[in-house]
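Missing here is one protein chain; the remaining ones are kept as they sit in the complex.
Note that the chains are named A, B and C in the order they appear, and that numbering of residues resets to 1 at the start of each chain.
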């Protein structure tokens, strides 16, 4: 175990796979521009390359290289930058295996940060998770801890399908214990971050911390929350969530996205179809306000989900 | 009233607004290539233009023209073609008013067909509604009748915000009575396509027809379904849906999209938060199977929602 | 003619492949009338472009790859795909190249180097570059041929990709099949170079890449230009943009209509939209398939008897493809859910 920040753990995951598998490629903008770049030094320019600001070509090249037998990891920095290349992400990468009747596979990782709500204003702070969550053929990973950041990256690279790996920018410097050596975290297996029997809170990414803080506050009031972090939203570990709901009967879902663009609504809809009879109260969602993110600090804070908001929602469903 | 096909009604809506307002522009690929084109003849090449296959520029130009005082309507043909320009659709058009503190408005209409499940296979048959539904600043319109096709197009053009107008390709030749003269259908006002007290079915686009067929079958069994067509999904007329749920307590949601990419999940999540106490049964969703659309005819049919599937779901919630 | 002019046997091979594409696609087109409902969705024919396709692929080696667009019937036939499997795919049958899941717009035959086809304009261009990067890393002097239309060069993906391909010296040849139209729009209506009377290959200047324009109706001219580009790519000197000028002899595709409306191929847009029958008829007179046959006969490479024999063999081959495809069963419903994930 080593204590390291989330951002270093992501790199550790990439290194782990690049060392064991020469077919793994790593490229994107503004990396590998000198011979001193740590990935260039270790893997060389054949496998590690800087690109122009050309996301459509970058991701499209990844698709082609993947079809031709490689495992590209594309560094995209911010999830919004994928929007100029959404066709490649959602209508090319995940379609080719299917449309070819299984002749090709398209193993690639699109690594992008999201949710950077700290003054980046209207175009750089989105929580775009749900754009990808419903696309057949695509997997979507959202690590919330350093250990998962490493293990899910490694699993993403080994997976034979296109994976959107969304790391949370606000967690960049959060430290955590990360297993040394080979570390893989399975897809489709939620983590129960805190056990509890009174209410189920599902949260992802940065909001996991808010949910845990809320759970701490609530515990002092005698409400014991179970906090579940799905870790991958496609595939989604509905089973773990539904088991918890069977036990608690009460649900609060937390999402940094705006409500109608949230993953929490996916989960709410699944719960009310599959465990209606367990439910004792409305399923409440604690999401961002329905707005573009404002630049000004107090405004930005006011439109995001908070631990206090989660507490209030939990108190409501537990009333 | 004139009886006309859906596709003609859309054009009628564009004509209505182009005649009354010289600031309305109409452009896109493969239109207006000769002087005989009906829009060119009436409005001239200043306002009606053919473009190259350049969706990013097309939509970006619409954003710029809108900020500069015009009301562009962009013909995009298929919703998938917006994917190459998603940044312009979701991160430019709906952001500029906000980020400028209200200095500009961006009135434009992105007209695109969707859901063309008749052998168009993996990349052209998507039901991409939910990609747009959750974006603050963007409105999303999905007419299911010829009358609405005209009236909602006219309202889209008059609206001062960017509007994604999604017409359903399978409805192209469906005829309907369309009001002559000025016709506007308000946003955020659902249509109750059939009244009923036993179960609420919410459906959009082509699936409205499936829902009505199912309702007919069910009526013969003594189950009276209320069929609601939201018509616009942003804004969403939750009120009408919730009122119906209060009455019926039972809900089936129909969507041509795959489940985790559906608008039905948005509605399910809203209902279970706001009318939990009215619910007597799980909310079931009838959606497409979680798959890229296959080319082969029987396979294609097998992965789409059907009237029989809706009946089965209704019988389940009414059991 | 250059040193690498194909010999007589190879020229006959080229002609035969051209005729195979033409005949295959005539059978596709006839299916709309002979067997209504059997082909659904949108089908795009390559008639008029056969010389360009075959000339481009005539230097293809094992290990090379080709990628194309929705207008993709011709390439795999040349590369060795079974026309039975190609037709079965277009008919949506289980014996299709893609098991009936892809259809006409998405023919793929990896075993024969035909890697994949996107129906989104321009989207396949970076895929080809990616495959070329793979080839570059493997270092076996393999090349990738990337086919796309003139209209596609106005999609951002084109410019983004050609810049990277040039910068990275990728072993890729970009073959733009300029058929003068993007659906019903002429090049001069949508391309600034075309409007200025310039060749579209001039776009290569924005990528510091060689750009060549060639008569795409002459298979030997295409062969000469593309094989030079291929040689350059194999030698590690990077990509070339080839503008191959052809004329599409059918409409863009069959009519677009919802279920219930019988599909068919309308007349060419030059006639239906622009009322310019003269243009279309001139193109028909220059039809590359009979023209190349004429040249071969004139040059004594092909006797009329040999030509007739090729015709009847090809006819039989394509009739067999239709017969096979019609008899092939539909895939099982379970297979609809089978290939979303690897």
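The rule we apply is simple: contacts are C-beta pairs under 8 Å (C-beta built on N, C-alpha and C of every residue); 3 or more make two chains touch, one makes a residue touch a chain.
These numbers were taken from a predicted model, which means no experiment stands behind them.
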Not-displayed chain touches, in the whole complex, chains A, B, C
From the listed residues A:39, A:81, A:132 or A:165, report the one that touches the chain absent from this view.
A:81
Which of B:49, B:150 or B:193 touches the chain that is not shown?
B:49
Kindly state which of the options A:16, A:51, A:130 or A:265 is in contact with the chain not pictured.
A:51
Of the listed residues C:163, C:179, C:250 or C:335, which contacts the missing chain in the full complex?
C:163
Of the residues A:13, A:72 or A:122, which one touches the chain left out of the display?
A:122
Residue list for chain C contacting the dropped chain reads 154-160, 162-164, 166-167, 190-193, 195-196, 198, 202-203, 205-209
Touch residues of chain A, complete complex, unshown partner
29-30, 33-34, 50-54, 56, 80-81, 83-84, 116, 118-124, 169-173, 289-292, 294-300, 302-303
Hidden partner chain, residues of chain B it touches:
25, 46-47, 49, 51-52, 54, 56-70, 72, 84, 87-88, 91-92, 94, 96-107, 136-137, 160-161
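Everything below uses one rule, namely that only the chains that are shown with their structure count from here on.
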Can you identify the chain nearest the overall CA centroid, using each chain's own CA centroid?
B
Compute the centre of every chain as the mean of its C-alpha atoms, then state which one is farthest from the centre of chain C.
A
Dist(centroid_CA(chain B), centroid_CA(chain C)) in Å evaluates to 36
Chain A and chain C, separation of their C-alpha mean positions in angstrom
40
Rounded to a whole Å, what is the gap between the Cα centroids of chain A and chain B?
29
Which parts of chain B, given as residue numbers and ranges, touch two or more other chains?
56, 80, 83-84, 121-123, 290-292, 294-295
Chain C residues counted as touching two or more neighbouring chains:
98, 100-102, 106, 118, 120, 123, 156-157, 340
